[in-house]
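Attaching a single structure in structure tokens format; questions to follow.
Just one protein chain is left out here, and the rest sit where they should.
Going in written order, the chains are labelled A, B and C, and every chain counts its residues from 1.
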Amino acid sequence: MTAVPTPSRTYDLSFARWVRENVEGGDKLNMCMQCGMCSGSCPNGQEMDNGPRKLFMMVRAGLKDEVLSSSTLWECTSCYRCYVRCPRGIPVTTIVQHLAALAAKEGYAPKNKVENYFFSKAFWWSAESFGKTDERLVTMKYFFSFGFGEGIRKALDNLKIALGMIKAGRMHIGLPHTIKNKSQLKAMIAKAKELEQKG
Amino acid sequence: MTFVERRGTMAQDGPHSQTIAVIGGGIAGLTAALEAAETGYDVILIEKEPALGGRVTRLNRYFPKFCHPTCGLEINYQRLRKNPRVKVLTMHEVVAVDGEKGNYTITAKKLPRFVNEKCTACGECGKVCETEIDDPYNYGMSKVKAARLPHEHAWPMRYVIDPVVKGTDDQKRIEEACKYGAVDFSEEEEEVTINAGAIVWATGWRPYDARKLETYHYDSSPDIINNVEMERLANHDGPTGGKVVRPSNGEPAKKVALIQCAGSRDVNHLPYCSMICCLASLKHAAYVLEQYEDAEVHMYYIDIRAHDKMQTFYERLKVDPRLKFIKSKPAEIGLGEDGRPYVKGERTIDRELYCESYDLVVLATGMEPEAKGVDIKGDVVKDEDGFVLALEGEDGGQFSCGVAAGPFDVALSTMSGTAAALKAIQAVGAR
Amino acid sequence: MSDDIKIGIYLCEGCGIAEAVNMDELEQAVANQYQVAKCQRHAAFCSDEGRAVIEKDVKDGEVNRVLVAACSHRVMTDRFNFDGAATVRANLREQVAWTQPPQDEDTQAFAKDNVLMGIAQARTCDLPEPHENVVKSEKILVVGGGISGLTAALEAARAGHEVTLVEKTDQLGGWTRKWSKLIPSRPPYRGLIDNPIEDIIKAVEENDKITVMLNTLVSKTSGEPGEFSVTLSQGGNETEDVFGSIVVATGWRMPDDMTPYEKYGLGKIGNVISGVDFEEVLKNGLEHEGKKLNTIAIIIPCESEAMPYTSGVADRIAIKQAIQVMDADPSAMVYVLHDNLRAHGQAEELYREAQEKGVVFMKAMVKSASEGPELVIDDLLLGREATLTGLDAVVVQTGMMPNSTNPDLPMAEKGNEFLCDDVNPRVPITINGQPAGDGDEVKAEAAGDGEEASAVTPDCDPENPPLPGGPILNLQYRQGPHIPILYNGFIDSHYICFPYETRRTGIYVCGAVRKPMTTAEAKEDAAGAVLKAKQAINLVKESRATHPRVGDLSYPHFGLDICTKCRRCTVECPFGAIDENEEGYPKLNPSRCRRCGTCMGACPVRTISFKNYSPNMVAEMIEAVEQPDPFDEKPRIMVFACENDAYPALDMAGINRREINKYMRFIPVRCLGSVTLMWVSHALEKGYDGVMLMGCKSGDDYQCHFVKGSAIAKERIGKVEETLRNLMLEPERVSFEEVSIADSKRVVELLDQFGEQIKGIGLNPFKGF
Partner (left out) sequence: MKFTYYPGCSSEATGRHLDESTRAVFPELGIEVEDIEDWNCCGASVGHIGGGPLPQLALNARNLANAKKRGNEHVFTSCAACYLNTHRNNLAIRDNEKKRQAAAEILKAGGEEPYEGDLKVHHAMEVLVNFVGMDKVKERVTNPLKGLKVAGWVGCQTVRPFAETDDGGHYDTYEDPHFLDDITEACGAEAVDYKPKTNCCGGSVAVMKPEKTLHLMKLLLEEAEKAGADVISTPCPLCQTNLEMYQEAINKKYGTNFNIPVVFPQQLMAVAFGMDPVKDAALHRNTIRAEKLEKMAKK
């Protein structure tokens, strides 16, 4: 995959064109007519700095850094309202999510201490190592990715909930559930990562 | 003081008919029919409603002149009355067309009117009729007697009786009330065929069904209406006698939201821009501002599309501080806690999220062609959206004008209606 | 003639008339009037049996004038129409039975007066006879060789007419010749189409019905539809020809004033070019001054700050050009800077195509432009100011200014004041410095006009008209050489309902001179204009009127014996139908005439009349109404109502069964412009207590079907005060109201208000004298 270009001047389209080629759904991004339907429909919009509509305009304007550090990427609850309502048929959710993936890859997320990023990493760690998500371990790992003290605090906050879950048999004690053929999955993911690099 | 002089009667029909059939008696069809007839050609004007005038006769005013559509229609009806070359068929719904230039066969469903041409419009049947129906002239916003004159400016000026009264006591009462033998309940729906040498499609449009805009909850409150209903609301012979009020409770509608592109410019609904909505909404703003000193009108838009000479019209209204333009396609409209409709979305200019309540919300629903469902054969095509177009380059005999051909305003409809008249004349053989 | 007038009165008893009116009484009151040969009653004269009764009387020669006293003349028009007998109508239904309390003495009086007025009308009107002017040519002249003119020529030829197409330059094709590609006008409304102009030109040149004249101007046009004699000047040498009708397709030009575009750098900064010039660049594969363009900003000026002529055409052209750039070079960077992007109608699809191809649209205001070129913009959606750098070129979409005049020609010496619509046609009329007209009467009325010297609105100053340049057809009309324009310089017409009806009969306008439009729209428009041109010829062939009184055979007759040459008629005719002959007498061009009667209303000595509509006829109708005994305290008020809007509104008040003021009497008029002040003064002399005029809206958004009729009537009524003072009457006894057809509620209120006003003033002292 070609490196993400950094525009030399405002409204240089190199970044926009790169997104168009390399980000899932990016080929539709330029169809945006800036009506605001997506941002207006977002359940978590008030938490976003720009919202999808403005974010897309920023992509066109070549504001790479602002786009990739935008909180909008991390506040998406993936409810797909914007996606189904867009009058131009733009897969808004998909684009936002994959811009988030790009931001993670390009190192913008960790730099900005984005919860969603750490959660995703924790989540992926479980999926990759066991083939399944073990909600206990994911949450724990996630909590502690904010540092030990913060980890303990968050953990205690959720202790009561955890106990309730255990009582209802919805959280088990003991080793994590795993798939049988872990090695196969590992090999496949390794291949996927390799392809991802090649682009 | 008008005089009628008899002129040539209908040309003999049959193969190579020189008669021009115009399908649709709205402004485009009327124009095409009259222009052809006044040039000396025989015309059959086919309308499915009981009276002519189509959509425009239901409008309060035209943009940008704020004049009344009935003003131009009156002239057209005068022309019609004085011109024996035009044969008008009302309550005829065209279902199929077949044949080729010089010899088309039009199949139409003749709907029962239960009133024949002996009717003098004296109104006695209406007096005795007790059954009431939703008034189609007012898009069902009010009730009307089942035996009625379609409206005060109806042409032909003849009553029509709704089938619901058939077999009821009302039928007897109505039959007894008519002194002129004009009532005829034996009328049945029948299929008729009409022969013509050329056809002009002027079937016009219907407002896009607002119910399909699920996030706008059109049905959730009577105070959420569409743009054609707004025209009735502002019209002196509309359901409120011209007062722009909240249909829910009759209170003045002073704070009004005008929602552009309700269906138009949306690949999930109508992909095209309906052209008239922006200007119609500006007009609606004027209705409200005219009626209430302390009015507050918000126009939600993507682009204000003031085409050809309309920019001046837009500029003129822009200066009124009571009218605000908000660039935003509302995400959601519904009935709020306070019993008033709310509008929710993102203001794109400053990226503010808003949720505002109004007395009245008007959805500028787009235009959907009426020709859908008609079985047309031969030298004419219907595009994906249902608009009718003559085949390109072909030397055919079918043409279209007005909104049957595309999303046009009235000026473009009269223009294309006149052009279609020429094409039809050329097709049947200019003399 | 008058002695063998045999009037048949047909009193209809249907639709509630018999219930409201005592028919026996009515019959007795009218049956024995002078020249009434027969008076019959029937339950419904519109029925076949009823019609038969009348038809028989006519056929048996018992009557030669038919008075149907039944419903309004607006209904059953075709039923009540009898060969060989002039038919008039008295409105007993909408106006009496449906608006007055039944069996009331005032209702009875109302009905009686309406019938008496009908008798007077029947007595004084006759079947019109067609004028003798014959069509000398069915050839159509098309002026302008651009896309509109070329299409018009082809359509006219297809419609069976000989055509002469004149083009002022040395080649056909006009602007369209410059265009690289065109906007698609058919489904799927995407994918630009090749410019077909060469084929169209070829088709025109090869068409044996079409004569093309290049380097040709119209140096003179006189005559009327059916026989326009036109002098064509081809590079100096003049030829004469006769045409049946004329299609004007002179198109548009770059705005005369380009300064508004300077803020974008146009004409100031290198590589800033107009949208028109950019078409050349597109033809040369984005090659401009030896450089291949890649990064381009296309500006659609915000109209409020630039010209009022871009109007959505510029927007669509900007999109089209952006697409062309992307097609030529997918790596190109194109920015379209707009306020509201007017890709209206099916052009939305074109907008989508452009975006798919990577064109970037920005809602942005250009603040300034500098060398580079660079643009400082206000990006409204990002809410920040930014500078567009690295641009190879900036394209500015300029406006389309209508060629309602020919900018290459010098301004006409006189008649320019008629170029503008909102000019007051009653400018002081002088013949070599002297006020026109002789005879004291005229001076008395004309005096008023003298003071109106300044009534010409500034932008219509004849010395300095709204559009520079000379006339296109150089009409040899009394009213000057121009085709009148409306605001923004476009040719005047009822551009919503009747877009082709100019104020010069037989002359129809299409293309960008009518309103801004694209090539595809212009082609459609040309077909429409040709239809009207053909129609005009066919109608005048039969000596019939064109729009809106289509088919009318009546036309004004001028009694020159008492004409004072005041020339009011020649100046006031909204359609420039009347010229002046050598001695200064009015000379009617009947085929130019629209039969509105404005000339009749203008004539101070009322020597202009129609066979079926005359000053005398209405005067008789006025007199026919019985003035009640002064002691009855019952006023009578005469209402002259425009038959196109006010009268229908009154009818609709009846249809809605709204009670109309019982003291009113109504006379429908062809147009308020036909109302002569004499009728007003006559009514007051005869004892009417008040007179009301109901006409259509005037001004820029006028609704008068004869354009200026109501405006002129308003003018005249402004002068009536003088007359009233002479009669020692209160000016408040006369009122003028602009009424729309939708006023079926309001008219009722207006009448009551005026009734009250008159009550307040008291009865007319002339009553009973």
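The working rule: a residue touches a chain if its C-beta (ideal position, glycine included) is under 8 Å from a C-beta of that chain, and two chains touch if they have at least 3 such contacts.
Everything quoted here is computed from the prediction, not taken from an experiment.
In the full complex, the chain left out of view touches A, B. Touching the missing chain, out of A:Met31, A:Ala127, A:Met140 or A:Ala155, is residue A:Ala127.
Although one chain is not displayed, its contacts with subunit A can still be listed: residues 24, 43-44, 47, 75-81, 83-85, 91, 93, 97-98, 100-101, 104-105, 109, 115-128, 131-136, 139, 142, 160-161, 164-165, 167-172, 177, 179-181, 184-185, 187-193, 195-196. By the touch definition given at the top, subunit B reaches the unshown chain through residues 214-215.
Quick note on the criterion: only the chains that are shown with their structure count from here on.
In terms of which chains touch, the assembly is arranged so that all chains touch all other chains. Distance from per-chain Cα centroids to the pooled protein Cα centroid is smallest for B. Between the interfaces A-C and A-B, more contacting C-beta pairs are found at A-B. Separating the CA-averaged centres of subunit B and subunit C is a span of 25 Å.
Subunit A and subunit C have Cα centroids separated by 65 Å.
Separating the centre of subunit A from that of subunit B, both taken as means of CA atoms, is a distance of 50 Å.
Residues of subunit B in contact with two or more other chains: 265, 327, 348, 351. Counting partner chains per residue, subunit C shows two or more touched chains at residues 363, 381. For subunit A in complex with subunit B, the touching residues are 33-37, 39-41, 45-46, 50-51, 53-54, 85, 87-89.
Contact residues on subunit C toward subunit B in their complex (touch as defined above): 14-16, 43-44, 46-47, 71, 73-75, 77-78, 81, 83, 86-89, 121, 125, 127-128, 155, 158-160, 186-189, 303-304, 308, 311-313, 340-349, 363, 380-381, 383, 487-488, 490, 494-500, 515-517, 521, 524-525, 527-528, 530-532, 534-535, 538-539, 547-548, 550-554, 612-613, 643-645, 648, 652, 655-656, 668, 670, 696-697, 701, 703, 705, 740-746.
Residues 8-13, 16-17, 20, 30-34, 54, 57-58, 60-61, 88 of subunit A touch subunit C in their complex.
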